[in-house]
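Removed from the display is one protein chain of the complex; every other protein chain stays in position.
Chain naming follows the written order as A and B, and within any one chain the residues start at number 1.
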Amino acid sequence: MNGTRATAARRRKLVMKGLESAILLLALFLILFPIVWMALTAFKRPVDLFELTLLFTPTLDNFRTIFAAPWNIGAALWNSTVVAGLTVLISIPCSTLAAYAFSRFEMRFKGALFFTILATQFIPAVVVVLPFYLLFRDLGLLDTHLALVIVNLAIVTPFAVWMLKGFLDAVPTESEEAALVDGATRLRVILDIVVPMVWPGVLVTAVFCFILTWNEFLFALILTRDNAVTLPVGITRFRTERGDLWELIAAAGILISIPMFLLSSVIQRHFVRGMTGGAVK
Amino acid sequence: MQDRRLKYVLILPAALLVLGTTIWPLAVSLVTSFRDWRLTRSLTPGPFIGPEHYVTALTDDPDFANALQVTASFVAIDVALTVVCALGLALLLRRAGVLHSLTRAVLILPFAVSPALVGISFRFMFNAEMGVFTWLAGAVVPWLQGYVWLADPVAALLVLVFSDAWRWVPYMTLVVLGGLSALPKEPEEAARIDCASEWQVFRDVTLPALMPVLAVVAILKTVFALKMFDQVVTLTGGGPGQSTVTLAYLVYSIAFRWYDMGYASAVAWILTAMLVFLAVWYMKLILRKPGGA
């Protein structure tokens, strides 16, 4: 009796194990395949494009083409780097100070203020961009880096405040209090004690915000035309009247994605906190 | 103490950023939504016309009704799919194993891909002639051979959902995994010793404990699905017909194809109102938790 029951249980376990592996393999395939396919396509000649074989003669021509005229993807690469870099450089210091204040001090209207800053990340970008489009048009700022940096700050700042507050909340306050007693002013405490202690968190937040800005599409689509076009908008340019140049899209896609893969794997452990703000550990 | 003023000084720069980059444009949009302002006719704002745009949108605009319906369908399918897949995958990935750790390692990748690029890649892979997914679907289900996915209203919406889920399910799986790892092990072990089956353990112990995390996942996903824009532009272009025009895409069309700033602002504000409602709900959920946020 016991023996047969054990055998049945063992068999069931084996079936479940097989099922589990099958599901995981499917998940792996679904996650990786689009990336792998894009990567493969980037090295294909146009004639191989719709061949579903893995056997083709790889070429670097596509990468040469996208960097040459008329595509000049290098310019978009530069624009993306400048816009994302400047956005992060402006946003992170401001957000760190605010997050510190929210984390450490009691103040009037703190709840309402924090709530407002956080709630803004739920605002659809499309409602924000309308007035900015009109404003920038009047100021002659359309199609400039500055315009993109300004609107991207709208997305990035609430995230950064939230994320950094999570990191700061996790830093024990004793060292700061020790420094206050030891004779430091509050600003000195922030510079000497808090920043070095929360530095990894600041870095993670900066990387996260960089990725958000780098991948941003809507603002760039509406506010740029030629000079300030970023990579996500840049790739749409490969859809021409003569048809979609998939091999060039794939090459540019690799160009956009590789740096983000690297950055996101650097901060992998903390990536989840970005959007959930420590609501989920 | 001296902190009394300092704390406000510390908040000031970020507060100004948010004020200038979000609150100000929101206010301007709100005002504009009560005006008649077509850029094709005038470069300066037109007269106030009261809530006319809102009335039009809600009672007399088939495009808006369509976009609302498309967005609702998209959100419903997308959120349900994301929550279920993320939960299922996270439960599997909780265990140890080579395949498990490999999958865990790649979960981060899709979220790092620009949504615009995701859209365009899926457009390529669902290409009618020889898209690889078109071919794969045909290989698995014979009557899908040569099916033109993006030409069918329902299929196009499903492909849109698929492209969005591809980016979000792995990310949300990480979120759920985080939630799972924060759960104490004892209740599950106690239930097992009390002779509960694996399904009972899940239903009676794990799932209830995980509800707050799943709520976070569901609401966040709803928010982002409601804002769906990038892939609509690069994957379906709103088509075929208007079958994948979401609210955000509709606002974009009204504003930058027809240049009707007043009406676009009104529709944008209807979308904003929905999102703010969700935001309040979400924030209550996570700020209530001690130590949360």
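Here is the rule we use: contacts are C-beta pairs under 8 Å (C-beta built on N, C-alpha and C of every residue); 3 or more make two chains touch, one makes a residue touch a chain.
Throughout what follows, contacts and distances are computed from a predicted model.
**Q** Out of "ABC transporter ATP-binding protein", "dihydrouracil dehydrogenase (NAD(+))", "GntR family transcriptional regulator" or "RNA polymerase sigma-70 factor, ECF subfamily", flag the one the UniProt entry gives for the chain missing from this complex.
**A** Looking only at the record, the undisplayed chain corresponds to "ABC transporter ATP-binding protein".
**Q** From the list A:Leu49, A:Ala75, A:Leu135 or A:Ala184, which touches the chain that is not on show?
**A** A:Ala184
**Q** Considering the whole complex, which of A:Pro70, A:Gly140, A:Pro172 or A:Gly243 touches the chain not shown?
**A** If we include the chain that is not displayed, A:Pro172 is the one touching it.
**Q** Which one, A:Leu86, A:Ile123, A:Ile193 or A:Leu231, makes contact with the chain that was left out?
**A** A:Ile193
**Q** Provide the residue numbers of subunit A that touch the chain removed from this figure.
**A** Interface with the chain not displayed, on the subunit A side: 172, 174-185, 188, 192-193, 196-197.
By our rule, only the chains that are shown with their structure count from here on.
**Q** Where the CA atoms of subunit A average out and where those of subunit B average out, how many Å apart are those spots?
**A** Each chain reduced to its C-alpha mean, subunit A and subunit B end up 15 Å apart.
**Q** Subunit A touches which residues of subunit B in the complex?
**A** 2-3, 6-8, 10-11, 13-15, 17-18, 20-26, 28-29, 32, 88-89, 92-93, 99-100, 102-103, 106-118, 120-125, 127, 129-130, 132, 135, 166, 170-171, 174-175, 178-179, 181-182, 213, 216, 220, 223, 226-227, 229-230, 233-234, 248, 251-252, 255-256, 261, 264-265, 268-269, 271-272, 275-276, 278-280, 282-283, 285-287, 289, 291-293
**Q** Show which residues of subunit A lie in contact with subunit B when the two form their complex.
**A** 20-21, 23-25, 27-28, 30-32, 34-35, 37-38, 41, 49-50, 52, 90-91, 93-95, 97-102, 104-105, 107, 113, 115-120, 122-134, 150-151, 153-154, 157-158, 161-162, 165-166, 169, 185-187, 211, 214-215, 217-218, 221-222, 231-233, 235-236, 239, 244, 246, 249-250, 253, 256-257, 260-261, 263-265, 268, 271-272, 275-281
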